[in-house]
Each structure stands twice: as C-alpha cells, then as structure tokens.
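Shown here: the complex without one of its protein chains, the others still in place.
This part shows chain A:
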Amino acid sequence: MFNLLLPPPLLWALGGVFLLLVLASSSIRLLEARKPEKNWLELKLRIKTWWWIVGCFSLTILGNIPVALVVFALISFLALKEYLTLCATRTADHVVLFWAYLSIPLQYYWLGIHWYGMFIIFIPVYIFLFLPMRMVLIGETQGFLKAAASLQWGLMISVFCLSHMAAVLTLPQLTGIGVPAQGAMMLFYLVTLTQLNDVAQYLWGKSCGKRKIAPKVSPNKTLEGFVGGALTTSVLGWLLGPWLTPFSPLYAALAGLLIGTMGFIGDIVISAVKRDIGVKDSGRLLPGHGGILDRLDSLTYTAPLFFHYVHYLYF
C-alpha cells in the first residue's frame, strides 16, 4: 500500500521530526517529575496532539497518492466545518451549504486525475458562480451578499488554498516533469518550514519582541518576532533546500523567505477573522492548540504561494 522505500532524504527528514517529538515528550515527562507543582496539562495536551498531527501528515507522504488525497480532503472538510460553525449562516441556505461541502471531494478528484486546469478554476469560477445561483433559486434576499461572500471566502481558505498542499504533492504528476517522490519531499519542505516558522516567530517575539506589528489584530505579534522568524525560516529553507527540493541555494533561501513572510500574513488574517467573529480559538478539535484553522492558518497562505513559486520556477 505504501512505498516503504522512501527516498533517503525524506526518511531522514521524517525521522528527524519523530525524534523532535520524542524529545518533546520526554522533556515534558522530565519537567513534570522535577516540578510537579506546576500545571503541565496544557503543554502535555499540545504535544500529544502534535503526535496525532504528525501521524496524519506522515500518511500523505508515504507514496500512496489516493490515501494522501483522502487525508487532505478530510482536513479541508474539518476546516470548512469549523469555519461554517463559527460563521453566521442563514437557515434558508441549508441545502446550499450541503453543495458547498460537495465541492471538497471534487476539488481533490481533479488532482487525482491530474487535471490541473480544472483544479485551479473549479472553486474560484464554477463554485463561485454555482452557489449564488442555488441561493437565488431559494429566493431569500435578506443577507444575500453577506451569506454568499462569507461562504465563498470559507471555501477559498479551507478548500481551495489548503488543497494546494495536495497540489504540491502531485506536482510531478500534474506537469509530467520530475519523479513522483519529489512531490512528497517538497510537501514536507513546505509544511515543516511553515510550522517551524510559527515556532521561530513565537520564540523571537517572546525573547526580544518590543514593537507591536499589528496591535489591533494580534496584540502579541511583534516586529522583532516577524523579522527574526522570517530570517530564521530563510536560513532553514536554504539549509533544507538542497536535500528536499530542486531549488538552487538562492531560490531555496527565497522560498524560506516567502514561507516566513506569508506564513505570518496567513496567521494574522485568520486572527482578524476570529476577532471579527469574537472568538479566541477557531474550534476545539485539537486539544492544546484550539481548532484546526488555528493550526493551519499560516498554510492557507504559504501552500498556494509556494505551489506557484515551484510551478513557475521548476515544473
């Protein structure tokens, strides 16, 4: 079912991630034994959830494309469900929401049959035109624009943007250039750098953050955190690039910079949405993290942008 003869760089990279998890789990055990008076529950939950996230993500890079597409479709399903649960939908649009969910299997099916043209226009064009048509047939005009616009926005973020992770994975098949394993390695590069960028921005912000960068949207984000994080990610991108991607050293560093800056933007865009709705977390799906959109916020920006970056430069 899975190709266990993964390319060595991918095996090493995956091994590295599991090593990080083992380290995190054992250090929390150690800390708990040292200082039992402190409350470690939140951190323990967070790490336990990380095991689940890494486990699910590993399924997508083990060489079985249909399995990977199903996993990504489920991720989009959960993300859209979370978004629609938060968002004010109209009772009249009940059936319309059902149609919106149906776009998920189709969007990933286009990738499965390597139909790039359909994949890239399906949600921005066809779904964009179809859903308002279905809404207008129901005939409720009160709140029409707001309902149509927020539904389309949710689909763009949780289905269109996130499906670009799967597009990176299938890029060699979509274009007929390169070998299939390259897709898995680039996907690993994208997702790992995006997540490490979140960590790096947090650490730089905590240690030397002074100037607030977006005080109204995200009071804890600082200019120092942003710049330090983006530069760290550029260096990491430059280091990992030769192993996992076809990038030249310059393009690898630029890919890191792209992920560093755009990951930050994705993070604060989702933060702005949460603030507008008036919630702290997007959901409760991932104990210790919040919702699935809280975890994937940066990827909503980095996945499509990274995809087009590689597509333009190498595929």
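Annotations
Basically, a residue touches a chain if its C-beta (ideal position, glycine included) is under 8 Å from a C-beta of that chain, and two chains touch if they have at least 3 such contacts; residues count from 1.
The criterion applied here is as follows: contacts and distances are computed from a predicted model.
This complex has a chain not shown, and the name its UniProt record holds, of "Quaternary amine transport ATP-binding protein", "1-acyl-sn-glycerol-3-phosphate acyltransferase", "Cell polarity determinant GTPase MglA" or "Cytochrome bc1 complex cytochrome b subunit", is "1-acyl-sn-glycerol-3-phosphate acyltransferase".
Note that of A:K44, A:K274, A:R295 or A:H311, the residue touching the chain absent from this view is A:K274. The chain that is not drawn here is touched, among residues A:L14, A:I61, A:L78 or A:I213, by A:L78. Summary of contacts with the chain left out: across A:L69, A:L97 or A:A148, the touching residue is A:L97. Annotation for chain A: contacts to the undisplayed chain at residues 77-78, 81-82, 84-86, 89, 91, 94-95, 97-98, 101, 215, 219, 274-275, 278-281, 283-285.
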